[in-house]
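With one protein chain held back, the other chains of the complex are shown just where they sit.
Note that the chains take the letters A, B and C in the order they are written out, and that residue 1 is the start of every chain.
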Amino acid sequence: MTSVILSTATRYMLPLLLLFSVFLLLRGHSEPGGGFVGGLVAAASFAFYAFAYNVKQARRALRINPRVFIGVGLLIAVSSATYSLFLGKSFMTGIWTETEFPVFGAIGTPFIFDVGVYLVVLGVILTIVFSLAEGEQ
Amino acid sequence: MEVLLAVVVGILYAAGFYMIMRRSIVKLILGLGLLGHASNMFIFTIGRVMRGNPPVMPHGHDVLTQPYADPLPQAFILTAIVIGFGVQAFATVLVKRAYQTVGTDDFDQMISTDQP
Amino acid sequence: MNILLILPIIIPFITGIILILAWNNRPFQRAFSVVGAAALLIAGLALLRDVWQNGIQVAQMGGWPAPFGITLVADLLSCIMVILGGIMVLSIGIYSLMDVDKGRESFGYYPLLHILMMGISGSFLTGDLFNLYVWFEVMLMSSFVLLVLGGERNQLEGGIKYVTLNLLSSAIFLAAVGAMYGLVGTVNMADLAVMVQRGEQAGIIQTLATMFLIAFGIKAAIFPLFFWLPSSYHTPPAGVSAIFAGLLTKVGVYTLIRVFTLIFILDVGYTHTIILVLAGFTMVSGVLGAATQNEMRRILSFHIISQIGYMIMGLGLYTPLALAGSVFYIMHHIIVKANLFLVSGVVNRLRGTYQLKKLGGLYRVYPMLGVLFLIPAFSLAGVPPLSGFWAKFALIRAALEIDSYLIVAAALVVSLLTLFSMTKIWGEVFWKADPAEHPETEENPPLSQLAYLIIPIAGLALITVSIGLFSEPFFALAIDAAKQLLNPAEYIQAVNPVVGGSL
Partner (left out) sequence: MVLEAVLSGFVLALFAPWIYKVGRGAAGWILALLPIGIFIYFATFVPPVAEGETFVFAQTWVPSIDISLSFNVDGLSLLFAMIISGVGALVIIYAGGYLAHDRDINRFYVYILMFMASMLGVVLSDNVITIFIFWELTSITSFMLIGYYHEKPESRTAALQALLVTGAGGLALMAGLVMMALVGGSWEISELLNRGDVITGSSLYVPILILVLAGAFTKSAQFPFHFWLPNAMAAPTPVSTYLHSATMVKAGIYLMARFSPALGGTQTWTVVVTSFGAVTMLLAAHMAWQKKDLKQILAYSTVSALGILTMLLGVGTHAALEAALVFLVVHSMYKGGLFMVAGAVDHEAGTRDIALLSGLRKAMPITGAAAVLAGLSMSGIPPFFGFVGKELIYESTTEFDMSAILLTVFAFLTNGLTITAALLVAHKPFFGSKLSAPKHPHEAPLTMWLGPVTLGTLGLLFGLLAGWVGEFLIAPAVSAVQHHQTEVHLALWHGFSMILLLSLVTIAFGVLVYWKHEVLGRWFAPSNVISKWGPEQWYFWSLDGMLGFGRWQTRLLQSGYLRNYLLIIIFSTVGLGLYTLSKYNVFSQNTIFRPIDVTSYEFMFMALIVASAFVVTQVRSRLAAVAALGVVGYGVAIIFVLDGAPDLAMTQFSIETLSVILLVLVLYRLPRFIQFSRSRPKKITEITAALAGGGFMALLVLLVTALPAQSRLAPYFAENSYKLAHGHNVVNVILVDFRGFDTMGEITVLGIAAVGVFGLLKLRLDKTRQTDTPPDVLTTQHQSADVFPVMEREQS
């Protein structure tokens, strides 16, 4: 399943798609988007890579076992949620920075949570796709 | 609109039910997919439908002004879609493995665990 | 914010995450899994202490007032269930150290176990219907994987039926939640209780109640919806069977009790009579199924069904004593049923089969194992003074108090048939001479070599005996839990939903 056009295109598309996915993640709080869709797009970029080359190379490009993304993502999500407990507030209470940042306004734990979602989705899709594709190749 | 959507929901459910009752385990997967769509449409419709007007505030506003679509069913469906995807992926692979192990996709040959 | 409410959910969650991250470190996984399990049990006990002293506890996730955010609610029943979950996961955690093969250990057995517990604890503690759906899915997804992990043919065949029927249940549940929202505009249980009590659109609400009954009924394995259970419970490793047998159906029972004491009490004469009739059929058809089986775990699986009938019976009768009986029954049953599966696992390990025909002679070689089997087996059959007797007694007394004679007759006959099939296992596996003629020394390792398997069994047996001999505190607890259940106002007041509460 290797074609020159596809593999070349993929090589250039990978960073673009990743960038787009981060964009979706960041704007999720104010526009349609969010960690979930962002994670999907990011996963898609690596999945394309796997189809264009093969799973081994995709794994190499990713550097980290996708399962780790799942664990880390969940950990980030639960940490962002637990943070408020230490401030004596309810579990998962949103804690926001005072200052507004130029692109996406105030940063708060819900945003961190969304990052966790993004990573989990990325890890999940890649785990599934890679292990399925390895079966096929 | 809701009347027609109700019919669509009903047909999706019926098709899903029909498919999961087939003898082929592959059809089971498709049936589960249809049931997923049916459930989502069901929640969407029964939570009332509002053309246009997504529950997103334009920039500069700090409240969402009427009219807007109820955001909660949408959140429910989003959660359900994602969960459904996970389950569907797992079930698909499960069926594939069952097919490989049993050597057929005929459900009638998968009754050994119910034989006393 | 009461931090104790969230602990039973995040302890197994964090344990699970850490175990996922320590994917390839088996020794660490084994040790940490037990630590996490013990932590869950301790958290449950602390929560019970708090609720016992201070009444129903509530936590609003994200600090949003009910009904806008998600509310966690711990009443006595929830606490009891969480503790039972803790006892289960600790027992199975220890048992698994010896029961689970390297293959499963390397493919996420321990993280799955803890995430399963996360789903189960979540289901017990949530006060929000849609959130309950999510926890159900967490629980189901992990149970799916635990069930089929290993990929043996039986597991896959049973797994497909288990998955399909449970997904159907989830679909019905999800639809019912959606419809409930469409009808009354809320999913917070306390808020729903307030809204439903207004009596508007009672017909549709009652219809949705029957959908909940079916959806939870499938999970609880009541008649005629129990098919997934006997198809699958005897296929995974013994420890997995045991935790499934102990906890999963009881989550269904718990939710049935929850919604049919809190929300759907508009017309108890209708809904609860249906529940009572189903309880009778569940008991009878389950025990008849068990009587005809010839494989240890299959017998035990069918008995789960028949025992579920008793738990539902208390809900159907709907008196304080009856509900207390149900609660007590759940406490007793989870411990006993899991223990029987654990014993069957030891038998299988010693003799390599679960088939009654091929077994025998264990009483001669392992009298202590015999005792460890008899305690839960007789308890299951309701032999006094073990825990099961008290559970049955309370239910039967409750039924006789309100002149429900038919259900009493069913309960008594089923009890006798349960005794029949327990003695059948006893006679075939322990008393009968060993058909395989094992030489006395070599192939009969002393039980001390199976310490990780025996410790949880002995511990659970000890609990069974203690509940039996010192049942007063357990009854006092069950009766208080039942009182709370029959007084939804207490629950609603504790949650204090903003909109509903002001009405």
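What we mean here is this: contacts are C-beta pairs under 8 Å (C-beta built on N, C-alpha and C of every residue); 3 or more make two chains touch, one makes a residue touch a chain.
This structure is a prediction, so every number in the text was calculated from the model and none was measured.
Participant: Based on the whole assembly, the unshown chain contacts which displayed chains?
Facilitator: A, B, C
Participant: Among C:F28, C:W52 or C:Y270, single out the residue that touches the unshown chain.
Facilitator: With C:F28, C:W52 or C:Y270 as choices, the missing chain is touched by C:Y270.
Participant: Out of C:S231, C:Q307, C:T464 or C:Q484, point to the residue that touches the absent chain in the complete complex.
Facilitator: Looking across C:S231, C:Q307, C:T464 or C:Q484, the contact with the absent chain belongs to C:S231.
Participant: Spell out, residue by residue, where the missing chain touches chain B.
Facilitator: Counting over the whole complex, chain B touches the hidden chain at residues 1-24, 26-30, 33-34, 37-38, 40-42, 44-59, 61-65, 68-72, 74-75, 77-79, 81-83, 85-90, 92-97, 99-116.
Participant: For chain C, which residues touch the unseen chain?
Facilitator: Within chain C, the residues that touch the unshown chain are 13, 20, 61-62, 64, 67-70, 101, 103-104, 106-108, 111-112, 115, 118-119, 122, 130-131, 134-135, 137-138, 141-142, 144-145, 148-154, 160-161, 164-165, 168, 172, 175, 179, 181-186, 191, 195, 201-204, 206-207, 209-211, 213-214, 218, 224-225, 227-228, 230-231, 270, 274, 285, 288-289, 291-292, 321, 353, 355, 361, 363-364, 367, 378, 383-385, 389-390, 393-394, 396-397, 400-401, 408, 412-413, 415-417, 419-420, 423, 427, 430-433, 471-472, 475-476, 479, 499-500.
Participant: Give me the chain A residues in contact with the hidden chain, please.
Facilitator: Given the touch definition above, chain A has residues 28-37, 40-41, 44, 47, 66-67, 70-71, 73-74, 77-78, 81, 91-92, 94, 96, 105-106, 108, 110-111, 113-114, 116-117, 120-121, 123-125, 127-129, 131-136 touching the missing chain.
One rule holds for everything that comes next: only the chains that are shown with their structure count from here on.
Participant: In whole angstrom, how far does the Cα centroid of chain A sit from the Cα centroid of chain C?
Facilitator: From the centre of chain A to the centre of chain C is 36 Å.
Participant: Go ahead and note the Å separation of the Cα centroids belonging to chain B and chain C.
Facilitator: A distance of 28 Å separates the two centres.
Participant: Taking each chain's centre as its mean C-alpha position, how far apart are chain A and chain B in Å?
Facilitator: Roughly 24 Å, centre to centre.
Participant: When you check chain A against every other chain, which residues touch at least two of them?
Facilitator: none
Participant: Show the residues in chain B shared as contacts by 2 or more other chains, in ascending order.
Facilitator: Residues 86.
Participant: Once bound in the complex, which stretches of chain C touch chain A?
Facilitator: 1, 3, 6, 10, 13-14, 17, 20-21, 23, 59-63
Participant: Hey, which residues of chain B end up touching chain A in the complex?
Facilitator: So the residues of chain B in touch with chain A come to 54, 56-57, 59, 78, 82, 86, 89, 93.
Participant: Within their complex, state which residues of chain B touch chain C.
Facilitator: Interface residues on the chain B side: 20, 25, 28, 32, 35-36, 38-39, 42-43, 46-48, 72-73, 76, 79-80, 83, 86-87, 90-91, 94-95, 97-98, 101-102, 110-114, 116.
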